[in-house]
Structures are given as structure tokens and as C-alpha cells.
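With one protein chain held back, the other chains of the complex are shown just where they sit.
Chain IDs A and B follow the sequence of writing; residue 1 opens each chain.
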Amino acid sequence: MEETKTKKKTLTNGLIFAITLFILVSYTLLSLRNGSIDYTAMLFSLACVALVLVQYLLFRFVFVNADLQVMIIVSMLTNIGLALQYRFDSQTAVKQLIWYGISLAVMFMIMIIMPRMRNLKRFGFVCGILGVLLLGITIVIGTEINGSTNWIVIKGFSIQPSEPAKILMILLLAGSLAKHQQIRRLFPTGIIVGIAMILLVLQKDLGATLLYFCTAVLMLYLGTGNFSVTALAFLLGAIGAAVSYVLFSHVRVRVFAWLNPWEDPLGRGYQLVQSLIAISSGGLFGMGLGMGEAATYLPQHESDFIFSSICEEYGQIIGLCVAAFYIVLIFRGCILALRSRGRFDSILCFGIVSILAIQTFINIGGVVKLIPLTGVTLPFVSYGGSSMLTSFALIGMLQALSIKAGEADEQNQS
Amino acid sequence: MNRINHRLRVLQVLFIALMIALGSYFVYSVAKYGKQWSHSAYNTRTKSGYDLVIQGSVYDRNGTEIAWSDAPNTRLYSDDEVLRLSMAHILGDRYGMMSGALQDRYANTLFGNERSLLSRFTESVENDLLTGDSIRLTIDGEIQKHAYNAMNGRSGAAVVLNYKTGEVIASVSLPTFDTLNLTAEDTQNMPDGTFINKVTRGLYPPGSTFKVITAVSLLENCDNCDALHFDCLGENIVDGVSVNCFHGTVHGDLDLNSAFARSCNGAFAYWAVHDLGVRNITKTAEAFGFNRNFVFSDYTINNSTFDAYGGNADLAWSAVGQGQTMVTPMHAAMIVSAIANNGNMCEPRYLRGIESVDKGFIETAPKVYANVMSQETAERITEMMLGVVENGTGSGCKISGVRICGKTGTAEVADEAPHAWFVGFIDEEETPYAIAVILENAGTGSSVAVPVARSILEKCIEVRP
Partner (left out) sequence: MSALKYSLLAKFVSVVFAALVIYVLFGTIRNVLIEYKGIRKKIRESGSGNIIGYAALTDEWQDEDAWRPIYDETVFGSSPECAFRITGHGLKGQHFRITRGKDRFFIERLCMKSDLLMVNEHDVRRKERIRSGCKVYAGDAEILITLMDGWNGRD
């Protein structure tokens, strides 16, 4: 047992070293892109390395029961994304770096505070109401960006309330599912979730709707184990989707673009066609960081279509690795849910994993033409302050639960 | 708690399975469609990558430079106008009017993408531009020009193959265009068919040249071919179907050899209906490549079709190359090549090899497409085809001292003059060439196509490419 521990630790050091190397090499390469050496890139890389090392030290020595593997995965993903953002536009990359720093701080705060919070599960209902309010705000003072009205713009900073609302929603669901086993008692929760989804549909945020729906249904199954009720809820959702197809033209456009992008390659199918072209142009090893052309031809190449950009510049192999990282993250998260004691902890942990998993699936699936395009970002990698903040908050909660489980295990040994 | 754990496990497996499905779909669709996507017209990338490369040259088999570049994004062509005009369809045009021409097919090679990263890097250290590899074609420039001149401006196609190796010695399609001086407006005003390589994409009714296939089928399926016999009355009725010979010529009493030499429609129609049957003839045709999907590396060729299942009338006329049968000139040349080559049909190719900047000349190996008949049958039909030239419809092709075998064809076209066909080969070890010539709406095979073929074959004997 001791030997495997040391074997693993050496490996972890090696992994952190590899990530650091990756950061340094990518920014060095980028600094050579335009004739003269770009020193900002070098500074940038040092900042990224610093963040990674600080995290590592904190995890190794302070947060001993937190999940180191998750931290490694998240760091790798974030830095792959950051390097690409820098390649696109150094200004947005700096913004992203700042968000990264803030998100890390938030993550650590959650990791400190949450294990001490005994009564989190009592606040489920409150969280739910808060969440609905957050979603409702954008209907009142929201601005429309890229076809969906779920943004709030304050002094040049745009935030998406539907992102933190995700967290509030799983708190709601975990709280009530932990408390009640009977379906009757779960109705109020269901109504709140329903209202949230309707608000999202009204704001034309199809991706978030799908995300909330799937997470809620899966958590429902986990909490109750009642197959028929889950199937019924799922059916309701499917009907809702069909209805929205009939009612809303923008849904029809998306579905058409998904089925026949090549029939309207300059109009409705443009984004998907360019995405597929970008993915295939990269070949196995990519066109080289800085050589891809997604920036010119593919809208939202830095946010929703970041995966296509990764395939184009880093290559399909690395694209596949990125997907694999998420798989490992999901696996690890589920193990954590199994380790957690208490219904609330387990269900909440699963909710976190569910959000990350479904978001990843919807994003990559859309970009690869497996499912229609929706406006969800790829966690950690896509550009987006709210997205990054929420994803790290979720990871923070995951780590907090890991700490809790770890401490409980220790207690049990003694 | 235990139940929750159980459900957690189920959901864990569900998630992992979903993601693996996603990954598999990704790998599958990229592997299958990736090339198509990146070659799509909406991909503007490939062209911009080429700004840094000097495209490699295209040479004919003897090393004559036909196309080359001295700077990125410019392409220069030979001063020899006849050479340019004759090579146009093989090279392709810069406006994308032709698809899949050789310079497109081998774009990766010509732009140096097949060179190793290391060699490209070393070159970049010294120069600011890369050089691409060059390609050497199987075409012989002299013969190509001669074939172009022999066709004398008439629409159609001519192709010469080396039947032992499958190399395409000459491939001309008319009407043609000038690769050097083509402007965007010109592309709109050219006559029909200018931008089609008729050698590989032109589908025509084979006319009497199809009797070669019918004859092979008879040789393979009849127990005693020498006993086959027909009395041609010029205007014949076979099983209630009227089958006339050309211009109503009365051929009289015929056996297989004489019917073939004189190209008697009635005889072959009768034998096809009475002694062969639609199944046998279809089987032979398909063995020769009809109704099959040709997938060759150098070019796209349209599939030849043969369908005689519409009753005796259909069978009768299909046996003499009318009906619904369609064939490309390239395929016609492939068919006679197989006969000349003991039943082995080689895959025709335009590429002799790649002149790699780093590794020198890399030759392409010949490939056999199929073995379509036995050597015995090949020898017999060779003799019959020799008869056509010695004392039959192809006598205009006789060259003294050389064994020339062939078959003429006059393919009837509704309301227009018939197409003139000639397919044949030189049955000599040192000059193993097969030829197919078609001149659209030009008249009879023996009067129009045969002189063209003879001229080209004479040149081949002289030059020995």
C-alpha cells in the first residue's frame, strides 16, 4: 500500500511537470508567431505556471483529502483552452486568465467553507427560489447575444445568470430528494424546476434547458429509484421538445441545420459546416498552434466551438484526449458520489457530475453533428467568465465533498 | 444507502457509455467523411497553405516538362500549343470546371505535403519557400500530339494503353481548351463537353465493337463454336425481331470468324438469342467490367452498363452493341488490352512515378485489375480480331509486317449520324499497344475511325514509348 502511494506520488509530480512543460512550450511557440518575440506571452505563461503550482501545493499540503486527480484534469483542460485563447486574442486571454484566478479563489473558498456547513441540505428550497429569480431577471433586464436573451451586461462585462442558477438548482434537487422519498412530496420541487425551464425556453437558451432537464431527470431517478416516474418525466420532456419544435422557428432552424448542413452551407448550416471542416482540416496532429483558420471562418470559435478549434490546431488526437479527460472526470466524480455518506452528499455529488457530463456531451455532440447545436460552452476550456466561474464552483463543491468523505473515512479508521 | 449506491453505479456506467459513444461517433465520422469535408468547396484553407510552396512540375514519360511553377500561385505550361491542348483534360483547369484532374488528385504531392517534416524544415532554413514534388506521367508527348492532330478537330476521344503494364500512352478528348490562356469568361462560352474528359467520363453505345464481348461469350459457352452458322439476308428477322446489318448489306452464309470479320448484326443477334441467352452474355460482360464500380487511384471513370433483360429484342440489339449498353473509351481500351494480354486486364494509370525532391524517382507499380478470360479464349478472339483487319471491316488499319487486331463499330444514334468506333491492339512483343478511338457523329467506324487509329498506331510503332 505504501509503495503504490509513493509510486503514485512520483507520477503526480511527473504529471504536474508535464502540464507545466505544456504551458511553457505553447506560449514560447506563440511568442514567435509575429516576427518579433512577444514578451507578454512569456509573462502569461509564467502566470499560468504559477497558478498551477500554487494549486498543486495547496492540494498536496493543505487540502489533503481533496481530489488531486480532478485538479490535474481541470488544470490540463483549462491550460489547453487558455493557450488557444491567447492564440486567438491576447486581450480576451488576459480576461480569461483573470477569471481563472477568481474562479480558483472561489473554488478554494468553497473547499474551506462547505465541509463545515452541516445544514446545507435544509436550504434546498430557498436555493430553488433564488435560482428562479436569477433566471427571471434576464427576462426583465436581459440583453440578447447570439440569439438568446440570457445575458446581463454591466459596464462591459457580460454575465450569464443561468450559469450560477445551475448550482442553485442542483442544491434544490439534492435537498428535496434527500429529504423525501415519496413522489407526492417532490411536486413542489418539480414545479420550481419546470418554471425554471420555461423561463429558459422563453429566453431561447435551448442548451441550458436541455441541461437542466436531463440533470433533473437523472437526479430524480437516483433519488427515488422509481423507473416509471423517471420515464414519465422524460416523456414529458420529449413532448415539450416536440412542441417547441412545432412552435418555435429557431428550433426548426437548428434541427434542419443539424440534419442537412450541406444543403445550406452558407446560411443555416454555416457554423456546423465550418466546424466539420475545421475538425477535419486539422488531421491527427493538427495544423499547428497558430496556423489554423478557424478564427476567420468559424464564429464563436473561442467559446461554443472551442472543441473544433482544438481539433484544427492541436489535432484530432488531442481533441479525443480532451474528451477522454472529461470521461475520467465523470468516472472519478461518480466514485466520489459512491464514497459519500448521506443521501444529500451523494445526490449532490452526482448532480455536479451530471451537469459537467451533460454539458460536455451536448457541446461536443453538437459540434460534431451528433445532436443539433445548442448554446452550451465546454466547461473549463471555452472562453466565458460565468462559465468558468460556475464550473470551478462546481468542482469546488466536488472537492469539498471529497474532503468530507476523506475525513469521515479517517475517522472510521481510528 | 445501498440502493442509492446501486443506482449510482448504473448512472456511472450510463455516463461513461454515452461519452464513449460520442467518442466513437467522432472517430467514425472523421475517419469516414473527414477527407470529404476538408476537400469541400467551402474550405478555404487548403489554398492559403499553398502560398508558401512552389508547386512541383508535371513531366511526360520522357521527361518533357508540361506544367511547372516558378513562384507560388502561378502555373506555367509548355510553349507547345498542340501539346497543351492535347493535355488539357489530363492536367485540369484552374477554375474548377473539371473535377478530379491529375493536378488536383496529386495536389498533395505537388505541394510537397508528402515530404517528411524534417526535409521541409531543413529546406525552409535556407529558403523562404518550399518546393513540391513533381510527377511523371505515363503519357508520351509525341504520341499525344499526334493523336490530337489525327483527330483533326472532330469531337470524340482517343486513348492508347500499354496492355502489359496498363500505362496510358495517349489520352485525348475533344473539344478541348487551352490551360494557359483560359479566362473566366471563356469557361462560359465553350462548346458542350469541353470540360469533360471523354476518355474516362464519356459514355457511348459501343456499337459493333461490343461484338468482341459477344464473341468471347460464344467461345466460352458454346460447345462447338465452329459449328455456328448463319445465313445473312441483309434485313434479317431473328425471333420476330428485325435486325438489319448496316446499309442492309447481304453477307450470305457465315460462320463465327467471317461474321465477326464482316461485322454481321444478324448473325450475332441470332446466336445471342439462340445459343447464348441473356444470362451468359451478361456474365461475360460483367467479367469484363460492365456494371462494376471502377475505383482507380489516378482518376474517376464512369461505370459501363450492360442490361439486356428486356426480352429478346433487347438481347438481340444489345448483343451488337446497341440497346441500353454504354461504355467509356477507356473501358473499351481496357477490354482489348485484356484480350491482348492473355486475359489479364491491367489497371490503366496515368502516373508513371513521383519525382520526389528528397528521395528521387519513385516508380508506381503496374496492377492487374482482373483476369477476365482464359488464355485460350484470348488467343482465339485475337485471331478473329486479326481477321477483321486482314480481310474485314478494319482493313484500312493494315500495317505491313505488323499483326494488328481490331474491331470496328458504327454505333447508331437516334436522329443523328452514328458514332465511329475502332478498338484494337498490336499483337507484337515489342510494341504492346492497345487503342480505342471514337469520333462522335462522324460516320462509320471503318471509314472514319480506322484511319485515325492507324495513324496513331503507326506513330506508336515508330516511337516505341
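The working rule: contacts are C-beta pairs under 8 Å (C-beta built on N, C-alpha and C of every residue); 3 or more make two chains touch, one makes a residue touch a chain.
Everything quoted here is computed from the prediction, not taken from an experiment.
> Can you work out which residue in A:I19, A:C127 or A:A257 touches the chain that's missing from view?
Once the missing chain is taken into account, the touching residue is A:I19.
> Of the listed residues B:S24, B:T44, B:N62 or B:S124, which contacts the missing chain in the full complex?
Touching the chain that is not displayed is residue B:S124.
> Which residue among A:M42, A:V106 or A:M291 touches the omitted chain?
For the chain that is not drawn, the touching residue is A:M291.
> Which residue among A:G315, A:G351, A:G366 or A:G396 touches the omitted chain?
A:G315
> For chain B, which residues touch the unseen chain?
1-2, 5, 49, 52, 117, 120-121, 124-125, 128-130
> For chain A, which residues lie in contact with the unshown chain of the complex?
1, 4, 8, 11-12, 14-15, 18-19, 21-22, 25-26, 29, 32-33, 35, 69, 72-73, 76, 80, 118, 181, 285-291, 314-315, 317-318, 321, 324-325, 328, 331-332, 335, 339, 341-343, 407-409, 411-412
Convention: only the chains that are shown with their structure count from here on.
> Can you work out the whole-Å distance between the CA centroids of chain A and chain B?
Going by mean C-alpha positions, chain A sits 55 Å from chain B.
> Across the complex, what residues on chain B touch chain A?
1, 3-5, 7-9, 11-12, 15-16, 18-20, 22-23, 25-27, 29-30, 33-35, 37-38, 40, 42-46, 48
> Which of the residues in chain A end up touching chain B in this complex?
Listed in rising order, the residues of chain A that touch chain B are 218, 221-223, 225, 262, 265-266, 273-274, 276-277, 279-281, 287, 293, 297, 316, 319-320, 323-324, 326-327, 330-331, 334-335, 337-338, 341, 343, 346-347, 350, 353-354, 357, 360-361, 364-365, 368-370.
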